[in-house]
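Note that one protein chain is taken out, while the other chains of the complex remain in position.
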Amino acid sequence: MSDSTTSIAELRERMAAFVAERDWRQFHTPKNLAMSLAIEAAELMEHFQWLTPEQSRAVAQSPDRLAAAGEELADVVCYALALANELELDLSDAVRGKMAKNALKYPAERFRGRFGADDPSASG
Amino acid sequence: MSDSTTSIAELRERMAAFVAERDWRQFHTPKNLAMSLAIEAAELMEHFQWLTPEQSRAVAQSPDRLAAAGEELADVVCYALALANELELDLSDAVRGKMAKNALKYPAERFRGRFGADDPSASG
Amino acid sequence: MSDSTTSIAELRERMAAFVAERDWRQFHTPKNLAMSLAIEAAELMEHFQWLTPEQSRAVAQSPDRLAAAGEELADVVCYALALANELELDLSDAVRGKMAKNALKYPAERFRGRFGADDPSASG
Partner (left out) sequence: MSDSTTSIAELRERMAAFVAERDWRQFHTPKNLAMSLAIEAAELMEHFQWLTPEQSRAVAQSPDRLAAAGEELADVVCYALALANELELDLSDAVRGKMAKNALKYPAERFRGRFGADDPSASG
């Protein structure tokens, strides 16, 4: 897997170069990038819009559908990288920090197989 | 920057462990993850909702606002990692592939400072 | 049902008055309103995020959950009204026009119980 040898920084730099070559930083306000990320997230969602839970899992086994969904996920990630670039934010620090916070909020032993006391998925 | 030494795979593994420890894969259908990603993208957008373009750029200089936006961006990235895990999709390949496609779609010399012929941002 | 005696215009006027009393039209650019609508749509989605299809149907029978989802749907509608106000767009004309277009795009006899040839929900 190429993910094993690719650092976050490498992808950020590729994105920064793409934007710089087109002189697009002028349009890359954090507001516009957050909007763009949300638009791409919706396009990703579209691939699963009318599917049952089982059908949505089956997308992983369909090369065409997987490639199509993968392109939308790539768009989401590109805007996440572009936003991290504009905000000069360390993404992996932010991710590790948030996971640590979530680990405290959702202790594994208490939330195993459920989200909370009022979790509808956990109820009988 | 920690992003320089962190591979995509490392963050994916952290996410996978977090999910496995809570036995949450049962809820992690691609459909639910795409929805969750879109929800987090909207929460990120909320931090810029009423800001002018300039005010949105200024978020990078405000430590509190930056940290708050960074947490939402981390949530977005976490769901992107979880979805890549469920779909067994190489994220960096997908990102590089999409950038190559976009480089053909938007040749730098033709799209410098604009998005297209009908780009309202480019109009006089 | 109060919906039987309430015109679209009446709700639009209520929204316009609410905005005018607070001098908020200055923030109500179509861009900001479209963002706000998308944010509220995501908050609405949150009420169904981890539910199975069946659990999501059961929300209609749970007064508390229904009221909570109803508030988010109201927020969505309020921003739709505010946007129609700013754009000076007749909403019911737009809705009727779009339904007529969709009726041509999806002839009832051909799309009964399915969305299209490649509709994954229709496939055996």
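As written, the chains take the letters A, B and C, and residue 1 is the first residue of each chain.
Rule of thumb we're sticking to: a residue touches a chain if its C-beta (ideal position, glycine included) is under 8 Å from a C-beta of that chain, and two chains touch if they have at least 3 such contacts.
Since this is a predicted model, take the numbers as computed values, not measurements.
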Remark   = Against the hidden chain, subunit B presents residues 35, 38, 42, 50-53, 55, 115, 119-121
Ask   = Can you name the residues of subunit C that touch the chain not displayed here?
value = 1-12, 14-15, 18, 21-24, 26-27, 29-32, 34-35, 37-38, 41-42, 44-45, 47-48, 51, 53, 56-57, 59-60, 66, 69-71, 73-78, 80-81, 83-84, 86-99, 101-103, 106, 108, 111-113, 115, 121
Request  = Could you please point out the subunit A residues that touch the chain left off the display?
outcome  = 27, 32, 35-36, 38-39, 41-43, 45-46, 49-50
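Heads up, the rule we're going with is that only the chains that are shown with their structure count from here on.
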Task = List the centre-to-centre spacing of subunit A and subunit C in whole Å, with centres computed as mean CA coordinates.
result = 26
Task = Report the inter-chain centroid distance for subunit A and subunit B in whole angstrom, where each centroid is the mean of the CA atoms.
result = 5
Subunit B and subunit C, separation of their C-alpha mean positions in angstrom = 26
Message = Please output the residue numbers of subunit C that touch at least 2 other chains, ranges allowed.
response = 35, 38, 42, 50
